[in-house]
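Here the complex is missing a single protein chain, while all its other protein chains stay put.
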């Protein structure tokens, strides 16, 4: 089978559109026709050499589509089912899946290699194996992926909106509600209002926080944050910290959520200083794992009982929370339609990412051709 | 010193207005001029013989006022301070205060005797000692109470509104947010929309519940519930249960909060049946402690892992949550002004309670004379 896909051959170079050969689904695998794919910052980390995958690799890890075929032993979905993809597969039995932490499933270990757990590949071209970002490769018209990478959703939902619940929405929403543990009446600061940050703002407001303070240098993003639940928005961390001191009578924030595109030492330090006694800093955004971006005073951490924690997928469970967030969207508690800034064709992938770099987009979405 | 007060001499008889002698504050005590007092259902439990205090007793346990004088060793407040009273004193040092459960402070053991912890009384008349409901007696113009029974609040707040945060508001709001553990996206049912129930509805909505279902036979109360955050309101438990099954695709509710004036077996059974696997029933309303109002199947409790728990003051901490809820009120997250249905003079106390029995009031408030 043939499929058109946006591919990376190395860091520092843009996506290239190529036609690849695609194997059909083997044991426990499914063939998906992607309807839409979100332009998340994580794929830029591959171009910017923050994350080093196996090259060549088909980009895209936020995706939704329709199952066209299933291999033997597939129980989770059947042809015709509408699905949203999970960028971390959930085996359902490893220690982490079994204890409600399927965002940490052991199958996630190889998602940057782009192959199946047994190391084989389904994308090929001229004898070369092409990997699939996060075992998904949503920047391809079709892909053969694991049944553990898809979550069946209500089929009356528009897939070009449901796609957002594959990565950005749950990661942001859950950074507030799960990892951050925001509760009614709390004061929560969110650094970086992109595809994840806007949902951290939504999540904190949904949890009933009294003060949700958004920090982003881009005016358009500050407006969007105020529109979707922020009580205050500032261009700089210092301005935000001054307001937090005032709002909390000096007790400072309960949570600081770091959802910037690329995490650097300064924003972690700002977040650490904005929380009060017993407060929590959540690092959701990524950075090159070799960079020591957390450089803080252990003494202050001890004396003020501060917590600094990372979160993957906001510590949500793909199987449960993808369905749940879509139900909350239908009940009007979570906004999705307002998040999509612009839609692109597959060929316009590099243009879409340039808009992201230029701060023009909260979320850009690639619309795959219908056939 | 003289003070006018509404007094109960026995169960089954209405309040009587009498002029009492009032001792000044001794070691650790304060003299308070009550500004306002809430007409809570709990005082009716004394008349209806559900709770048996020491008679005679000055009624009223929801109160706010101004400190006029302090005894030796008082550190928490000074004359002129505005305070809201806590119907459970917080010593700050017992096992429960020290572990963040000051709603269970050991000093609470004697609140129905109406005297000071050492058994002495400050209200007298013709040689007879008069107790003070919950060591407060807010249906008196003035009272001498423990410093541990008052919480200093921002003095620009209108005391006739702040008074609500002495019992009804925190008890209801915290039944959802603390005892019930309502989280964003949950389905929560509230039985009984009085002075506490309306705040359980507010609390559940504030916590971000997807569905807040109010149950009350009185139409006026159902409308009030919909006004303050309920998504649905029904006259009967059966209608509510049918809607919950539909909204949750058969998984049923996450929490059921029982905030009726007097708890009976049927409402506990209804609540037990409306929650799903792993769900929680919270019993906030009171009943005669000798009545076995909880009559349920242990087998179902085990097989469906259901929880039934009681809560006092919603499991909130008076010292912290009284101040916090007033800050949330000022930030617009918690509604207070909309809760007061009618105000009464001290002399109209019985009329106020009749209106409560007749389902006319969400909350009636006694306004004490200014001098």
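Structure notes:
Residue numbering begins at 1 within each chain, and the chains themselves are lettered A and B in the order written.
Keep in mind that, in the parts below, a contact is a pair of C-beta atoms (placed from the backbone, for glycine too) under 8 Å apart; a residue touches a chain by one contact, two chains touch by 3 or more.
For clarity, every value in this text was computed on a predicted model and none was experimentally measured.
Within the full complex, the residue among B:35, B:177 or B:284 touching the omitted chain is B:284. From the options A:73, A:217 or A:278, the residue with contact to the unseen chain in the full assembly is A:73. On the side of subunit B, touch with the chain left out of the figure occurs at residues 50, 95-96, 101, 103-104, 251, 263, 268, 277-278, 283-312, 315. Within the entire complex, the positions of subunit A that touch the omitted partner chain are 27-28, 72-76, 90-93, 95, 97-102, 317-320.
Convention: only the chains that are shown with their structure count from here on.
Inter-chain spacing, taken between the CA centroids of subunit A and subunit B, is 44 Å.
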